[in-house]
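Take this structure first; my questions come after.
The other protein chains are all here in position, but one chain of the complex has been omitted.
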Amino acid sequence: MKVLTPEGEEKNLMVLNIGPSHGATHGCLRYITALDGENIAASVGEIGYLHRGFEKMAERGTWQQVLPLTDRLDYCSAMMNNFAYCRAVEKMLGIEIPERAKVIRVIVNELSRIADHFICDAAAAQDLGSTTGFFYLFDSREQTMRIWEKLTGARLTNSYGRIGGLYRDTYEGFEEDVLAVCKTVEKNLHDVHACFDRNRIFLDRTVNVGCMTPEKAISYGWTGPCLRATGVASDVRKDEPYWDYETYDWNVVTGTRGDVFDRLMVRLAEAEESLKIIRQALKRLAPGPVSVEDPRVRVPSHERVYQDMEALAGRFKSVFEGIRVPAGEYYCGTETANGELGFTLVSDGSGHPWRVKVRPPCFTQFAAFHELVEGGMIADSIACLSSINIIAGELDR
Amino acid sequence: MATSGDNVKEPIVATPEAAKAFEEAALKALEKFGAVRSEKNPWGLTVVVDRCNLHATVLAMRDELGLDMLMDIVGIDYLGFKDYVGPRFAVEYVFKSVYEPAKRMMVKVLVEEADLKVPTISDLYGIANWQEREVYDQYGVIFEGHPDLRRILNHVEFVGHPLRKDYPAHRRQWLSTNDYLYPALEKRLESKGYRILERPEEINPSEEEYLQGSIKK
Partner (left out) sequence: MAVEAQEANFFTTKLDFIVNWGRKNSLWPFPYGTACCAIEFMSTETSPYDLSRIGSEYVRFTPRQSDVLAVQGTITYKQAPILKRIYEQLAEPKWVIAMGACATSGGVYDCYCTVPGIDNIIPVDVYIGGCPSRPEAFFDAMFEIQKKVSDESYMAQRKERLKEQWELLQAKTAQAKQELSEYSRAKAQELKEKAECLKNTAIRKAEFWKENP
């Protein structure tokens, strides 16, 4: 393509298409670039290759039937999405979940956060040519998966959250397993820091690449680790605490430059903070119920259903008609691994949601992708893409 | 380098009192635009404004109230909503403040089906560009003044707007060929000050050869 540059030069630009099926696009997304030599003059992103109709499907079922679908939004940390959705519905119902459920949610949430951050960093390491980092980081993730299997029965898409609590209590030996994983995570973190921190190749590929200013990041609605990497200490867990996050002792991690290196390292540092929270939460794990005994949300157990007429009717009603959420419109944002995952819920007072709108954190990050890569080299765009952690399921819903 | 401990400032925590104070202040500040508190949201603050005041309201919210982040734009279709009287469509804007966590609010604009037009706010927030494209794609709401209003989640050959209540969930539509991003790239280049002198001729989506091997049912 022959163009006249703003400086008045006549130049031949090459148009290069990347994706939707490319080794470094982590799922299906696509961007097309106009290259001036090796530098990117302009870039345009295109999404929607994994648009699976979450919002249309959510309108068809009851409020509880949305839960398995939320698993498949950010599939690297499925349970965080469950809890975020449950929290939004619980707020509308005005339900306070029991103490034990809160603590388990915090533990599971933070372990999921570690797993998600590790996947992002592992994929970034792989894209930058460091297979060693990939294997170190996946090691502790596999151990986490084993806990999930024992706890929920599934590896990836767990559906562990329930409106008003949890699917079931933890198994015997849960605490020891979590502590063992914490140890592995610490070891892996140490190894990965040894791998990356002073590695000349890694630093050359990441430092001062794909910089983002805080003003632009806020204008583009960035949240989570990517916003914190630009130096803005914004975290929903600290700002609007839920599940007693304010009582744990931990810090918000921020970066300074907002480049690829900061985004990757903020994730690793956040994993450390999550370890702190998990260790404190394990000490608070006291016996108690894991779901509220509110007849509006509680599905009666099978033992009661077989003996009690009222429980039978209650179960029948809650399964067929669904939970009756009071009519209204409400937005509730929860901090997940990628940033603030928001649910805008519209209820007409029946058992079916009228509208469920997801506010995916990836969407905002990919919308600003051209700001990151324009002016840089084409090889750096791959580093930029892996550092903002795009999960296609969440991006396109 | 970013590690825990250094460069950490303790953020301000949102309290119910601060949120309440903000709600009152916001209602007072937005009174001049005819903003009315919506009864539908007892859990937070939602104001309804007329669409001709939308741009001015959002500008005031950003500059005077300090709501510096646009979280989401939500389209809602009220066709068949229980006991509902009013325009069929609504567009909701969700805002929050990054530095002052107690500040969160929503703005709602009601639009009739016959005149589905809302002024754009993509000049105020960077993210509004894509979010408005999404609402256009799903509901067919036209954002006046939007620089590049085209489909984002569905493919180019899609007919209709899938999240409307009268679109059947199972109406599937095949795509015959891949999407074509050339015009968008040219637009982006032109917005950066480049001028296109010559277009490459190799790729022309209307050519028979390009469509070979595509799916058409």
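In order of appearance the chains are A and B, and numbering begins at 1 in each one.
The rule we apply is simple: a residue touches a chain if its C-beta (ideal position, glycine included) is under 8 Å from a C-beta of that chain, and two chains touch if they have at least 3 such contacts.
Quick caveat: nothing in here was measured; it's all calculated off a predicted structure.
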item: Of A:Lys2, A:Arg155, A:Lys187 or A:Arg304, the one touching the omitted chain in the full complex; value: A:Arg155
item: Option touching the unshown chain, where A:Leu50, A:Leu189, A:Val232 or A:Ile390 are the choices; value: A:Leu50
item: Sites on chain B contacted by the missing partner chain, in the whole complex; value: 153-155, 162, 167-179, 213-215
item: Touch list for chain A against the chain that is not drawn; value: 20-23, 27-28, 48-53, 56-57, 68-69, 72, 75-76, 119, 135, 138-139, 141-142, 145, 155-157, 392-393
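The rule is simple: only the chains that are shown with their structure count from here on.
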item: Interfacial residue positions of chain A with respect to chain B in the complex; value: 1-6, 10, 13, 15, 17, 30, 32-34, 41-44, 46-48, 51, 53, 55-57, 60, 91-92, 197, 216, 218-221, 223, 227, 229, 231-235, 238-241, 246, 251-256, 261-262, 265-266, 269, 272-273, 327-331, 333, 340, 342, 344, 346, 348-350, 354-355, 357, 359, 363-364, 367-368, 370, 374, 396-397
item: Residue numbers on chain B that touch chain A, as the complex places them; value: 1-5, 7-9, 11-14, 38, 40-44, 46, 68-72, 74, 76-77, 81-82, 92, 94, 96, 98-99, 101, 104, 106, 108, 125-127, 129-131, 138, 151-155, 162-163, 169, 179, 181-182, 184-185, 188-189, 192-200
